[in-house]
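Only one protein chain is missing from this complex, and each of the others stays in its spot.
Showing subunit A:
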Amino acid sequence: MVMGPEPPAAAGSTLVADELPVESEVRAIEGRSLGRIAWNRLKRDRIAMAGGIIVIVLILVAIFAPVLVKLVAHPPNDFHDDLLDPNLGGLPKGRFGGISGSYLFGVQPVTGRDMFSQIVYGARVSLTVAFLAALVAVLIGSVLGVAAGYFGGWVDAAISRVMDLLLAFPQLLFAIALVSVLPQSLWGFGGTFLRMAVLVVVIGFFGWPYIGRIVRGQALSLREREFVEASRSLGARGGYILFRELLPNLVAPILVYTTLIIPTNILNEAALSFLGAGVKSPTPSWGRLMSDAVNYYQPDPTYMIVPGVAIFVTVMAFNLFGDGLRDALDPRAH
């Protein structure tokens, strides 16, 4: 009889004692391993890794642009008249746009600027605008998307209408038109800073509905899941459920679409600059180089190819990495 109640109690206590650490351990391992599984998958995807490495190199190039230019090139706004041929109307001397050992990407027609430093400094504008615009789009898109999906009703109706409306805007036209009505300086900010801020706001603002729609769809289906029901029946409030229950489950899709919206932003920034709505000269910009190259592409195709390839490689690298990341995080998708 003494043994009677004892074993259950002991069993019970050992069970509880065992269970607690085991559970937290399991959770810890699982939490780590989910990320690790994705990382392992990503590591095996050589193409995605190559994209990722190129992205990192490009970011480093942008950050260390002044150092790089000092080491292997010439300051971006130094004119090199001696490298131009006055008989050809200021086209670079030599073949392939004047590419040589000290002018790795050739020189710009008429001005003789070193194209290498133009490209390297152009990467700064391009990447900064793309990343900040992605941040704007992701912040607005995920907050409004999750709110629309979770609350439903009129909140959903209102947010969804706004998203439909934004997608119905002729965005490129609207963006260039908006930039054109803005003055040269505003609230004490001028020049490059103002233009970049405008680009970030415009690109980010038109980009958020794409993320908003995806997040809304995900939140809509997550809302019906048992763990949300459980949390609600334990007395959790809306804000807690939104940020502690739903948002962690949305991190993967948000992350993937952030990596995939960056290349779109790079293309948009370049397109706006190409149309004359980007940063103003003399700040180097890939899109503006392209629009200038339109005037010389028959006699000097190198001038067009260099910034074109820069845009292509950057966008392609981000796309490769983003695609790989999506496959790694959600193997069912493909």
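Here, a residue touches a chain if its C-beta (ideal position, glycine included) is under 8 Å from a C-beta of that chain, and two chains touch if they have at least 3 such contacts; residues count from 1.
Throughout what follows, contacts and distances are computed from a predicted model.
Novice: When one chain of this assembly is omitted, its UniProt record names it as which of these: "ATP-binding protein", "Iron-sulfur cluster assembly scaffold protein IscU", "Carbon-phosphorus lyase complex subunit PhnI" or "ABC transporter permease"?
Specialist: "ABC transporter permease"
Novice: Among A:F169, A:F193 or A:F243, which one touches the chain that has been omitted from the display?
Specialist: Selected residue, touching the omitted chain: A:F169.
Novice: For subunit A, which residues touch the unseen chain?
Specialist: 164-165, 167-170, 172-174, 176-178, 180-183, 186, 263, 267, 270-271, 274-277, 290-291, 293-294, 297-298, 301, 304-305, 308, 311-312, 315-316, 319-320, 323, 333-334
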